[in-house]
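Complex shown without one protein chain; remaining protein chains in place.
Letters A and B name the chains as they come in the text, with residue numbers starting at 1 for each one.
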Amino acid sequence: MRDLIDVLVFGIVAGTIYALIALSVVMTYRGSRVINLALVEVGTGGLFVSWWLWEKAHVPYVIACGLGVAAGVTVGVLFERLVVARMADAERLAVSVATVGVSLAVFGIENIASGQSPRSLRPPVHGIAFRIDGAPVLGTQVFSLAVAVTLALLLTNALRRSDFGLAVLAAAQDPDAVRLVGAPLWRVSAFTWGAGCGLAVIAMILSESTVATFVPGFGGRIFVLGLIGAVVGGLGDLRGAVVGGLAVGLAEAAVNQWVSPHVDVGGVSTVTVGGVLLAVLLLRPQGLLTRAAR
Amino acid sequence: MSAPLLEVSGVTAGFGPTTVLHGVELTVAEGTIAGVFGLNGAGKSVLMKVVAGLVPARSGVLRLDGRDITRSSAEARVRAGMAHVPQGRQVFRELTVAENLRLGGYALRRRDREAASSALAEVYERFPLLAQRRSQIAGTMSGGQQAALSVARALVGRPRLICVDEPSAGLAPSVAQELLASLSALRGSGVTMLLVEQNLAFGLRLADTATLLQTGAVMHSGPVADLDPDLLASLLGVGRLVSGQVAKALGRG
Partner (left out) sequence: MNHRQVPRSLVFGIALVLAVGLPVALGHTAALRDEGHAGDLCRAGILAIAGLSLNLLAGYAGQISLGQMSLVGLGAFVGGTVITPLKGDLPFGVGLVVAAATGALVALVLGIPALRLRGLYLAVVTIAFAFVTDEFILGLHVFGGSAGVPVPRPYFGHTALLHNADLAAIVLATLVVVLALDVNVTRSKVGRAFQAVRADEDVAAAFGVDPARWKLIAFSLSGAVAGVAGLLSATVTSTAEHQDYDYTASLNLVVIVVVGGLGSRIGVVTSTAFFAILPHALGRFFSADDALQWSFMIGALLLVVTMALNPRGLAGAGRDSYDEWRARRDPAFTSIIQTLPDLPAVREVRPRVPVGRDGTLLRVRDVSVRFGGLQAVDAASFAVRHNTICALVGPNGAGKSTLFSVVSGLRRPDAGTVIFAGRDITGLPPARRAALGIGRTFQLIGLAKDLSVRENLLLAQHTLLNYSTLEAMLHAGRAPAIERRARERAADAIATLRFERYADTPVKRLSHGQQRIVEIACALVTGPELVMLDEPAAGMSPAAREVLAERLRSIRDELGRTVLVIEHDIPLVLDIADTMVVMDAGRVLTGGAPDEVVAYPEVVEAYLGRGYEQALAG
């Protein structure tokens, strides 16, 4: 019983972060059918900005975090305007490869500015929220889950409330058709890139508050698992992204709890999650939740 | 005859090394339905994309209501009064009927909220079925209903000009019939329409004027009533097979 509770708590805590990353992957994907491979590094860059403002410039925590998110959004929008917009006719994979450059560039800037010494930002919420059967659940963890769920609901429902939001949802199906109803496609695309990067910063701020320290490139594993969550949920499905991210977190926690101690090889949970990814891609490429194939 | 609403003069366009349109001339008078006909590869759909602003014209001028729109973006042209019924009844499948129609009114609502809501009410009146199903996801509707929705989505922006791209292509015959019915119903309501079509029966039934394209150039252009059936038949590659039928379709059999 205690085992199960541990798995659930660890799984949901990690899964929440994966879900946020999955959400940011899907957000960008919907606007331009591109996987932004720089998301987590841009997220980490935003985290660095927040940390610097808070630690060095003594800006209040909430404002520092807000500015970090704003920095991420700016990078996303700039990249869309300067690069993605010029690649309207290029293969989608080529645009994804271009994001690799952004990832490496942000990584380089972080390294030059800060080096590999670990930094830490204070958690958004202090202390233990409650205990389940003795297992402590941190306030931050509860807060992260609340943020992820709220953002997912906000993105799926609030977008439907405005004309612009509808254009964002419609763009996933056919960008040209969006232009033909007179909606500004470029703004839709810029929005999805900005929102994706902003979400990634939020994810990294929350993940840092559970792992306590960060260095440039610390989010690689988080990105892969979030990306897998996005694919498992069906790339392009916002709700599916949250479910996929949580599923990946739970699978990882379950393997760590019940399998890894009995196997004399490292990385079992990553291998398992990778296996899940392959199985989903080969058997249900449209994702677990999406009803029909396109 | 009033001044043309759409004027395409000397338009040349293509992709990469290929030039598809060679100096195309076309005018659409206010309140009329202009048909553009031709075989596959004649350049019909490229012409439609040039008019829509999805493919740039290499040379030549496009005017909408006297205004030069050659360099305008597709969005700006919609704001200036164009609407589109894209090929293959492309509605937004993941969105509801009401959401599809809201997107159709995107440009108008920014200009005039009240006009947008009264246009929506009119469209619902014209298509009572859509009014009943406004919260249904568009992708779950039948082909004919989606076709009606794609026409309704174009109308809801109160356009000056509706561009209809190959309405019959890729549709089951019964669906094409329903689409034809939706479009025919617009006749006489003062709507101006540019129609690109390969299916003669479909096109000739709707159009007031016909422009015949062959390998990217205009071979003939004039009122449907004055069309020479033999010319039409030979240009469309149906030859002696159907020239008699074409004459009938033109009402001169």
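Here is the rule we use: a residue touches a chain if its C-beta (ideal position, glycine included) is under 8 Å from a C-beta of that chain, and two chains touch if they have at least 3 such contacts.
Bear in mind that the values here come from a model prediction, so they are computed numbers and not experimental data.
A.B. asks: Given the contact definition stated above, which residue among A:I17, A:I228, A:A241 or A:V255 touches the chain not shown here?
C.D. replies: A:I228
A.B. asks: Which residue from A:A71, A:L185, A:M204 or A:L277 sits in contact with the chain not drawn here?
C.D. replies: A:L277
A.B. asks: Which chain A residues touch the hidden chain?
C.D. replies: Contact residues on chain A toward the absent chain are 34-35, 37, 82-83, 86-87, 90-98, 100-105, 107-109, 111-112, 217, 220-221, 224, 227-228, 231, 235, 264-268, 270-271, 273-274, 277-278, 281-282, 285.
A.B. asks: Across the whole complex, list the residues on chain B that are touched by the chain not included here.
C.D. replies: On the chain B side, contact with the omitted chain comes from 16-20, 39-42, 166, 168-173, 176-177, 180, 184, 198-202, 204-205, 214-215, 234, 237-242, 245-246, 248-249, 251, 253.
The rule is simple: only the chains that are shown with their structure count from here on.
A.B. asks: Taking the complex as given, what residues does chain A use to touch chain B?
C.D. replies: 160, 163, 166-167, 169-170, 172-174, 176-185
A.B. asks: Show which residues of chain B lie in contact with chain A when the two form their complex.
C.D. replies: Listed in rising order, the residues of chain B that touch chain A are 52-54, 73-75, 78-79, 84, 86, 90, 92-95, 99, 102-104, 106-107, 109, 153, 157.
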